[in-house]
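Here the complex is missing a single protein chain, while all its other protein chains stay put.
Now for chain A:
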Amino acid sequence: MNTVNVLIVEDTITESDALVSVLKQNDFNIVGVANTLKSALNLFYNEKIDIAIIDIFLDERPDGIAFAETINAIPNAAKPFIFLTSSTDRTIFGRAKLTHPYSYLIKPFNELEILYTIERALEKFYDQNDAFLSDDENLVIGNDNLFIKKGKSLKKVHTNDIIYIEVEEKYCNIITEKEKFVILISLVKILELLDPNKFYRTHRNFIVNLQKVEEIVPGDNLIILSGNHKATLSEKYKDITKKIRTLK
């Protein structure tokens, strides 16, 4: 299990300290705190980040907006970001709005508000609105990661670490090498959101990560996965063999 990587762009040290401590308490990983536009861009290019929290005003200039505009413009590198501001001024907020922030937060804010806002930004960025809000689901599926809400804290799972997913009654068990997550979501919905080149359905109740397949035993309708996990293979989904071959 991994933590969510957060980049903080904030020039007021007391503010950033408060933010860092709240996020750390909630198991977020702070990749860095930038206090200028330049350092923010440096961190953005050099670190792997999942979400950025940006103060609109850096040193009295709306550099936060410039930063947002820049990361919006980088192809294939777009990340969700949140604007943080004490300014309720209309004109500057209108400008900030043009960068399509995934959410925004008005100072002062409390712990609940910052966590909620991060969740909303992730949902919105991956176009899975209200995924964290409902009682049933607490999972957002990104291209490379799953974001799973466990209690108040937010966890990140690399899709590459997933070995297989198995249905158990209403729940889905997501099994990684080290952990097991139980999530109330339908297998069909997960399948829709996962990369079809990596994941394949082998049975009514099973989705496997093709990279984790070690052996297929058609006679026993069995797939052996890494870590000695086993998945069932049904007749209907037997053309997995073709997929494996093409991969090799």
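Note that in this section a contact is a pair of C-beta atoms (placed from the backbone, for glycine too) under 8 Å apart; a residue touches a chain by one contact, two chains touch by 3 or more; residues count from 1.
To be clear about the criterion, contacts and distances are computed from a predicted model.
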{"item": "Name under which UniProt lists the unshown chain, selected from \"Sulfur reduction protein DsrE\", \"Sn-glycerol-3-phosphate ABC transporter ATP-binding protein UgpC\", \"ABC-2 type transport system permease protein\" or \"histidine kinase\"", "value": "\"histidine kinase\""}
{"item": "Residue, one of A:78, A:106 or A:217, that touches the chain absent here", "value": "A:106"}
{"item": "Absent-chain contact - pick from A:75, A:94, A:151 or A:219", "value": "A:94"}
{"item": "Positions on chain A contacted by the hidden chain, ascending", "value": "88-90, 93-94, 97, 106, 110-113, 116, 133-135"}
